[in-house]
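Removed from the display is one protein chain of the complex; every other protein chain stays in position.
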Amino acid sequence: MSIQQLLPLLLLFPLIGAFINGTAGKKLPKIVAGSLATLMTFVSFLIALTIFLNLDQPVRSLLFTMIDIDSLHLDAALYADNLSMWMTLIITGVGSLIHLFSMGYMSHDKGYYKFFTYLNLFIFSMLILVLGSNYFMLFFGWEGVGICSYLLIGFHYDDEQKGLLNGLAARKAFIMNRIGDLGLLIGLFLMLLSFGTLEYEQVSRMVLVDKILPNGNMLFAITICLFIGATGKSAQIPLFTWLPDAMAGPTPVSALIHAATMVTAGIFLVVRSNYLFHYAPFTREIILYIGLATSIVAAFIALRQNDIKKVLAYSTVSQLGLIFVALGLEAYTTAIFHVTTHAFFKALLFLGSGSVIHAMSGEQDIRKMGGLKDKIRITHITFLIGTLAISGFPLFSGFYSKDEILGYAFGHSLTIYILLVISVTMTAIYMFRLYFVVFHGTFRDSKDVEHHVHESPLSMTLPLMVLAVLSVIGGVLNLPGIFLHGSGTHFLNNLLNKNVAGLDQIHNVHPDHTTTLILMGVAVAICLTTLFISSIVYKKKGSVPSEDAQLSAWETFSNKKMYWDELYDILFVKPIEWFSKVFYTIVDSFILSGIIEGVVRTVAFSGDIVRKWQTGKVNSYILWMVFGIIGFITYYLIKL
Amino acid sequence: MIALITLFVTGLITLFVAFTRKPLLVGIIATIGLIGGLFGLMYESRYGIRLFPDYHGLNFDTTAVMFSFICIIFTTLLVWTGFKPLTENENHAGDHIALMIFSLCGALIMTSFTDFFMFFLGLEILSIPVYVLAGMKKSDALSSEASLKYFLTGSFATGILLFGIAWIYGSTGSFDLLEIKNAILNSTHNSSLLYVGVLLVLASFLFKIGAVPYHFWSPDVYAGSPATIMGFMASVVKIAAFAAILRLFTDTFDSISGVWGPLVLGVSVLSMFVGNLSAIKQTRVRRLLAYSSIAHVGYALLAVVTFDSVETTTYHYNVYYYLLAYGLATIILITAENIINDESDDIENWVGIARKNPILGLFIIMAILSLAGVPPMMGFFGKYLIFSQAIYDYPYIVAIALLNSGIGIYYYLKLIVKVLRKPYEAPKFDKLIICSLQWIVLIISGVLLLIGGFLLLLF
Amino acid sequence: MEGTLLNSGVSLQFYIILATIIFCIGVLGVMIRRNAIIILMCVELMLNAVNLLMVAFSNYHGKGDGQIFVFFIMVVAAAEATVGLSILVLLYRNRKTVDIGLFNKLKD
Partner (left out) sequence: MELLILPLALSLVSLIIPKSTRRFAALLGALASIVIAVVHLTSFHAGAFVELFSSNHQTFFRMTYQMGYDGLGLAMILLTNVIVFVILLANFENVNIASNKMFNSMVFLMQFALLGVFTSFDLILFYIFWELSLIPVFLIAFWFGEKDRKRTLLIFFIYTFIGSLAMLFSIFYIGTLTTGNYDYQTLVDIEMNTKTALVVCMGFFFAFAVKIPLFPFHTWQPETYTKSPMAGTMLLSGLMLKMALFGILRWMLPLTPEAYHCYKYVIIVLGLIGVIYAAVIAMKQNDLKKIFAYASISHVGLIAAGLMILSIDAFTGAVVQMVNHAFVAVGLFLAADIIDRRLGRRDIQTLGGIAVKAPKFAFWFAVICFAAVSVPLTSGFIGEFLLIKELFTDNAWIGVLIGTTLILACVYTFRAYQLSMYGKESSFNFNDLTITEIITFAIISIIVVVFGIYPQLLIDLVKPSLETILMTIKESSI
């Protein structure tokens, strides 16, 4: 089978899974429903792998023409190059693992089949997003994953206490995403205006080969609109507050959607449009600073969060910020590299936290945990690996990817480098805090809960182990040149440069070996120091995160998420609600309806006046008749 | 001519037959006579036969036949619908019907006169029986009051009319319309006598059709008279008067339309406003209909003043069609009044008719919608014909007229709502008794109203 | 012949003015008086003014039709008076008065 034929199949399998589970899932045994969904995703993964291995040139596969009006031609087509296939591999690969994990994690949930329907649907949408051959298809997937995200965040809508809150979180996610989507949509319009097409191939050919470029302002507008879309989906300032709230969804969802795949869509978008961003340096600046700010802000907030998933959520936001810094520096392959490693270790961490929560019978507050390391051994080890990977522990995957970013930042400007280092340091601090508080010390919840603590089943631990291995060895995907010389290094770099439009034309200057070594040294030092201090603070001294009331000023600031939600509430929500009330009660009900009522009343009132003319007396009738005649004659005389 | 004689004889026979005190017989004879008159009319116009070839006082030309035709039909329908109330008193079973037929004779003369002699006679033959009919309910003080009011104002208007005729005669020296027309055309400078005379005649006409400010009698008289008579006044009398206006003003005095045209226009606008505004808060159905009729007169007058932009037959048709639609709708509502048969004539009596008798309700709603000018009822097409002509000369007036239609819909709709809503004493309510004659009237008028527009669309 | 009536030195204008004055008196009477009988009489006065005018014009134009019209008017006036008086009788029976100011039951 040719790649053209395989590509639609890639999409078809998750869709079939979703369809079967959606229609007949209720009647299927749980194990069948779960395995079906997992299998479908895994088959997709295998197909993706086949395509990936056989792919030389970008391949476009037309499904059908969606809209064909004279000026507007939009195809439903798929497009495979190394970038999209790489993303597909991550999505289906990590996706399969998380599906597998979910089979165990969700086993007690009554919405089991529904969960897998949504998951498969998500995979499908995500694949459309990365495999679509034009921005229009991308937008389809873009919104599709938004819907799935909405459905999955609000999955436990019927919860006794938090049902409505879960719904609220889902709604918030959807709305904030939509704000970004509007930006993206406008970007699309602008591209249609300046290029007349949304096909990647045609746009890239125009920009790269024909050198037909819109003027600077237009290019800035296009790229900034695309970036606004990216901030929505990838949770950057100012649209990031939905992601922590999105943790209301089941943990596998957080792992799959809100850590490994969906939130990287924004990065994919920027990398996909790299040739546009290349000519829009000002936008890149903005991306750089937004990414930097997000990275620091989120890391700071994560310092004093007590919900295990919230910590990881802010960590995700922070890491995404880091990746955007890379994008701002035009280090696209590095960004993808970090996306990949991040997918591994963040999925691992989330799944690990899921396993912890599973063990804790649903408790998420780290203040109630502690000393779990012996009770759930596999989870503990894998979680530790994850923590080390994200903190940049030497030779773990995160170490390489993060280091590359730091290297480029250093090359760009020292200030940015220092700021990034601060962010990275904070990452290490809160991750070790999390790790130690959860797994070391003494168990702090009731005996009842302690009694129930148990290791998860194999279906859950197996993905953890696989991911742990990947987190460790993920670095080999793009080894820096200083360790090995020759074909082994910069695998991902070469891969992406091979047939992804635009990337091959960008030549980032790698820092020289000495600098690289120094930077690595700094990173390692930071990581180890933090580890050391943390272990003293939390392990030796057994400190426990203090209650909210006892926090110092900066801690409260961090704990309260820097009051972003409150700020948005005052800036947007409250005024709109006020407008809503004013529009309804004053403008609509009072003024506009009042005018109508007023007219009706005036007419009725004048009717009453006119009626008074009719007195019932014959004399007056005749009087008026005479007046009428006199009037007639007067008119005649005047006219005369 | 044949029709006129047939009808006159029918009236006489009816009077005499009434002595037998058999209302049914009276009714049958009257019906036969009326239908005979109808056939006479058609026969005459079809074959162009003239009974008295040397007599020129009356001329049944196309317009006259047209207007006479609907006058007779409306009278027939009204006799049927009001058959029971009209013959309530067995001693006088034939009187009222005979009077109506006599009045109809006057109406026929009004449509076909060629000189002021016949015109004057026709007008009086038309009016005097109606004065009597308005006071038909002898024991009812309101009925006699209505009668008196109508009589006093009516005879006053007659005085004005005659005064006007005298002045026209004085300036032109003739009573014959053709001669007057020629006299006006031939003289280079017409005296003020003529103009004032024309205006006086106009005033009395406006009185007859009930246009503002000569309308005051109509709400009172409509409200006081029995429903059938009110229907007669609103349809037959009005149609006859309009026929006369067309003949007199647009044919004879057309060359001096500069004098009376603007006045009619002003009266038309005034009538619309006064009629529609006053109708809004009415609580009595017949009063409401009276005011609505004032408004309708306003619309119809618009057609009278737009005569100079189109050929004669067209605007004759316009007025004719409009009044036909108006008359049919009024007859349906009058029938409903007769069916409800309530002395107090309160609008609340109409509440829930559609629930008590859905088909009657349907007819009533159709009639009201037609009056309001909502398609596809005939009333809409009437308005369409008039307004689409009038807009050539007077776009602003048409705008005002349409605005008035908007005001009108308010009270029409309120009436519809009353008809449609639940009766107060639910769930059991007294059944409405509808006799077969009334059914016939309802169906004829209703069907005409409905297809009058759509059907003519095809032809 | 212009402006004068046959066999008389009185010009047409005077007839017109006289008739108009009589007519106006009639109109005023109808407007002002409350007694229905008197109103009826005032209407008759108006008609008589018209009669006068008709005769004068008839003479002026030298045609007889004006005078014929007068007969028509007289006949009709008689018929009207008959009807009018009978209505008044009817009303008097109902209301025991002929003051038209009191007949205002029918109004808005």
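Which chain is which? They are A, B and C, in the order written, and residues in each are numbered from 1.
The rule is short, and it goes like this: contacts are C-beta pairs under 8 Å (C-beta built on N, C-alpha and C of every residue); 3 or more make two chains touch, one makes a residue touch a chain.
Quantities reported herein were computed from a predicted structural model and do not represent experimental measurements.
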Contact partners of the omitted chain among those displayed are A, B
Contacting the left-out chain: of A:D70, A:D210, A:D374 or A:E547, that is A:D70
Contact with the hidden chain, among A:L53, A:V209 or A:I596, goes to A:I596
Answer key for A:Y79, A:F139, A:F227 or A:Y275 versus the chain not shown reads A:F139
Contact with the hidden chain, among A:L168, A:L213 or A:V449, goes to A:L168
The missing chain sits against subunit A at residues 64-72, 76, 139-140, 143-144, 146-147, 150-151, 154, 157-161, 163-164, 166-168, 170-171, 174-175, 178-179, 181-182, 185-186, 188-189, 192-193, 576-577, 579-581, 583-584, 587-588, 592-593, 596, 600
Contact residues on subunit B toward the hidden chain run 314, 358, 369, 374-376, 380-381, 384-385, 387-388, 391-392, 395, 398-399, 402-403, 405-406, 409-410, 413-414, 417, 420-421, 453, 456-459
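Simple rule for what comes next: only the chains that are shown with their structure count from here on.
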More contacting C-beta pairs: A-C or B-C? The answer is B-C
Chain centres from averaged Cα atoms put subunit A and subunit B apart, in whole Å, by 78
For the pair subunit A and subunit C, the C-alpha centroid-to-centroid distance in angstrom is 99
Rounded to the nearest Å, the gap between Cα centres of subunit B and subunit C is 27
Where subunit A touches two or more other chains simultaneously, the residues are 611, 614, 616, 618, 622
In subunit C, the residues touching two or more other chains are 27, 30, 39, 100, 103, 105-108
The subunit A residues in contact with subunit B across the complex are 600, 603-604, 606-611, 613-614, 616, 618, 620-622, 624-625, 627-629, 631-633, 635-636, 639-640
Residue set of subunit A touching subunit C in the complex reads 611-612, 614-619, 622-623, 626
Subunit C partner, complex, touching residues on subunit B are 116-117, 120-121, 124, 128, 131-132, 135, 138-142, 144-149, 151-152, 155-156, 158-160, 162-163, 165-167, 169-170, 173-175, 219-221, 223-224, 278, 282, 287
